[in-house]
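What you see is the complex with one protein chain gone and the rest in place.
Take a look at chain A:
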Amino acid sequence: MFDPYSIRQEFPILQQPAYEHELTYLDNAATTQKPSRVLERILGYYQTANANVHRGAHFLSDRATSQFEQARQTVERFIHAPENGQVIWTKGTTEAINTVAYGIEHLIDPDDEILISSLEHHANLVPWQQLSFRTGARLRIIPFTSDGKWQAEYANYFSDRTKIVACTQVSNAIGVQLPIKEVIQHAKNVGAMTLIDGAQAIAHYPVSVSELDCDFYVFSGHKMYGPTGIGVLYGKTDALESLLPCQTGGEMVLHVTYQATEFNILPYRLEAGTPNIEGALGLAAACDFLQQHDQEAVLKWEQSLAEKAYSILENTTDIEIFSPKKHSTLISLSVKNTHIMDLNGYLDSKGIAVRGGSHCAHPLMAQLGVSGTLRASFACYNTMEEAEHFANTLLEAIELLQED
């Protein structure tokens, strides 16, 4: 049986109070907390193995390089990458998407089309918009309803002009899952490349890039119990080969003269400069952490927390909930005539951390007709008491803020 109370013991940060209350951390879609083993891995690296990787033949350098490359393999196994060397380290999801958006620029013609969904985070929107500005290609938005369903005539968006389709697996703002398998299939039917933004999925859903068969899959370490400043660009080998490096310098070269540079092989070709070694090791430790628990049981638990909050709040006049009742690990809502930041402020004063705002998704907020939402997002260490405490405190806040 899955036990959030024992998992919680692995997270030292959750043992402290917030103001004079117990800390209730429900901003996990922004970033998760880190278990002791991730923190120990990072500290241990600096205490026993710190050296630059892939250069210098000495004791520590060999140790650091071997741990760094093992970390890559751990992540490759975690997402079921078919081959070694298909995981490129990045700063996070945003850098991974930019690496692709700049890397394929040389393949884009002015009459090409780039497709994204209408539920994207700015990170999976602005890089494609800017690519369309640079190349003259047309950016097209596939309309999805806020419950993640295709809208009519979606198939018309896919054509032989479609060069790449970039789509999120789970909406960060409203928690809904998109039908990425169908999106990938439609893209393949017209010979377009695919990029799946897994930032919000990777901590909750088992991911197999082999099964998905997408060209690129990207995510951040810090949203899956790993450190900040490290993320992953997975790519099929030929897809990665097609990218021109958008950063050049050390590490990514084989031979340099003043006249020319011969680039290194993958994955190093796309990793200019000294990498975030501690981050890679910490991320691998986070993969181990996730795999040591029954991921399906954890997911069911997280969904039951969101559903509990939903059921407490759903019948309240003035509350509009945008996230799905079932199969979501977060709840996202707005309250009529009450400012999100006021609700956020009251919850904070009670030690409850949630996120209020537009969630880096302005076009989606416009589609929903709100300026922002209040989002409580759950992780493996959250308890049923916390879900109830959030919902009941929100009701208190509404009562306090609506009295005149």
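By definition in this document, a contact is a pair of C-beta atoms (placed from the backbone, for glycine too) under 8 Å apart; a residue touches a chain by one contact, two chains touch by 3 or more; residues count from 1.
We take it that contacts and distances are computed from a predicted model.
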(message) I want to check something: the complex is missing a chain, and I'd like its UniProt protein name from "MaoC dehydratase-like protein", "NADH-quinone oxidoreductase subunit J", "SufE family protein" or "Sulfate ABC transporter substrate-binding protein".
(response) "SufE family protein"
(request) Out of A:130, A:295 or A:349, point to the residue that touches the absent chain in the complete complex. (result) A:349
(request) Spell out the interface residues on chain A facing the chain that's missing from view. (result) 19-20, 339, 341-342, 345-346, 348-350, 357, 400-401, 404
